[in-house]
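Only one protein chain is missing from this complex, and each of the others stays in its spot.
Chain naming follows the written order as A and B, and within any one chain the residues start at number 1.
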Amino acid sequence: MSSPVLSVRGLSKSFGALVVAQNIELDLMAGARVGLIGPNGAGKTTFVNLLTGFLRPDAGTIQLDGIAIEGMRPEDRVHRGLARTHQINTLLVEESARDNVAITIAEREKFAWRAIRYSPQWQQCLDEAQARLDEIGIGDVGDRQVRHLPYGKQRLLEIAIALALKPRVLLLDEPAAGVPSSETHVFHKVLDRLPAEIAILIIEHDMDVIFRFAKEIVVLVQGRVLTRGEPAQIAVDPQVRAVYLGRTVV
Amino acid sequence: MLSFAATVLLDGVSYGMVLFLISVGLTITMGLMRVVNLAHGSFAMIGGYIAGYFTQRGYNFYVALAVAAIIPGILGGLCEVTVYRPLYRKGELSQVLLTIGLVFVATAAVTEIFGAFPYPVKFPEYLTRPIDIGFRTYPGYRVFLIVVGAIIAAILWWVIDNSIYGARLRAAVDNARMARAVGMNVNLLFTGTFVVGCALAGLGGAIGAGILTPEPSYSLKYVVLFLIVVIVGGEGSFKGSFVAAMALGIIDTMGKYFIAPAAPYLLYVAVFLLLLWRPQGLLPPKSAT
Partner (left out) sequence: MTNPSETQKAGGGLLAGMSPWALAGHALPWAIAIGFFFIAEGYLSFGTQIIIWILFALSLDLALGYAGIVTLGQAAFFGFGAYAAGWFSIHVSPDPILGHLFAIGLTAIVGLISGALILHTTGVTFLMLTLATVLIMFEYANQAKEITGGDDGLQGMKVGPIFGKYEFNLFGHTAYVYSLIVLFIWFVIMWRVVKSPFGRSLDGIRQNARRMRAIGTPVWWRLLAVYTLSAAMAGSAGALSAHATRFVGLSVLSLLTSGIVTVMLILGGTRRLYGAFVGAIVYFVVQDYTAKISPYFWEFIVGGMLIATVLFLEGGLMDLGGIARRQWERLTGKASKP
């Protein structure tokens, strides 16, 4: 029962002389809520790219449900249950919000090779897409072209798309970055309601979000894990305060 | 035998110098502005036609060369301000299309003005004679190409490596947004660089007219060669394009001597394979790696 869904061992990567990941270890259990923090350039996004397969590690293993995935292509990892959100919007801006989700569902269900016409399955994709938009509270703008959506709703759509993949592990890369503070309570609610069984790794600059949401925090500095522990511990850890919290006043 | 090898090498290098002169502007503008500029060959073509026009009417050869550099430079500047600038924000497709449009317009214009036939440049008499280069005689025109090409390459090399302009250029090639953020007038830098690049292309088209004869199909026919120099050398890489131009010149010349009929075909196959092997080119600038 206690075997982790995602297990990272000795993950290392460098670009020439620049070490961006050094011997990183991480276990995510089902239902985990782990926060990943660290100063700018600590290698957080690199770590996400290594996990999702957009970068190849120099050394180390990544296991998803006990299967080695470090050699797999990004799209195969997704089909095995590893999803992510993007720090910068990479939504399909010419499409409607609903179509963004429906296209995702079609990939998940492997309908997307159907090249003859819209089949009844496509209608299922659209229906499920609408349901998922409703769930996250943006069902009313399903018809709107994404480029015309307010920024906060685009960020929510980003999460809806990741959830539509029915992931076992979800990597949230600064989900609330750039969202006006008047809307952060919406995000808190969405994050609180994420399906309990999904293992989640969240990267955030906003300490409020991290300390509210995460049960465990990993601190990354210069590609290495500096320390890890419960939020209360981390908040008072002098090492962490020195390299990180000291500079961005909480 | 040795003398034959030297001939092939010299032919290749002189041809490579022409390719380099024409392409160097393209590599810098493509590296700097990230614009796929298929119309670059048209500026070289216009240079060739202008040189042909003046030399055929008995004007001094060097005056003709100067005009052949200045007019494409001015045209390039005008084009940069009017049609290229809106392109920087657009996708690659728009860039390809618009510059193809320019190629069409330039081709039609030179055909209207100069006719549909090849339009040679009349080189001064002393360049058409063979001259003694120590161990043998060699066509004066080719020697001229090598000397002029080497001088211009040396000047450019020095400018890019040592001047303030060069430093700005390198900085902007590596990171245009950063350059803008630190207060560099990137627009002026772009326009200036474009003017110089087009002027060099015009000059290259003029002095290289003995090898690449001006004709209406010039821009479409040779733009691929210029692009090969740029892409194989690595976009924005000055040294890379020099190496690529020399290599292309020598390989193409060798092909013509040894395997005459299959030469162009094998050249493109070689480029094809090279790009599959190194999609970023031989010597990409730092930012591209």
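Throughout what follows, a contact is a pair of C-beta atoms (placed from the backbone, for glycine too) under 8 Å apart; a residue touches a chain by one contact, two chains touch by 3 or more.
Remember, it's a predicted structure, so these values are computed and weren't measured experimentally.
Colleague: Looking beyond the chains shown, say which of A:K13, A:H86 or A:R228 touches the absent one.
Modeller: With A:K13, A:H86 or A:R228 as choices, the missing chain is touched by A:H86.
Colleague: Of the listed residues B:L102, B:V121 or B:L169, which contacts the missing chain in the full complex?
Modeller: Only one of B:L102, B:V121 or B:L169 touches the chain omitted from view, namely B:L102.
Colleague: I'm checking contacts with the chain that's been left out. Which of A:S7, A:T104 or A:Q154 qualifies?
Modeller: Only one listed residue reaches the unshown chain, and that is A:T104.
Colleague: Mind pulling the chain B residues that touch the left-out chain?
Modeller: These residues touch the chain not displayed: 30, 36, 83, 86-87, 90, 92-94, 96-98, 100-109, 111-112, 116, 216, 220, 224, 227-228, 231, 235, 261-262, 264-265, 268-269, 271-272, 275-276, 279-280.
Colleague: Residues on chain A that touch the omitted chain in the whole complex?
Modeller: Interface residues of chain A facing the absent chain: 52, 54, 73-76, 78-79, 83-84, 86, 90-96, 98-99, 102-104, 106-108, 111-123, 125-126, 143-145, 148, 161, 165.
Convention: only the chains that are shown with their structure count from here on.
Colleague: Whole-Å distance, chain A centre to chain B centre, using C-alpha means?
Modeller: It comes to 47 Å between the two C-alpha centres.
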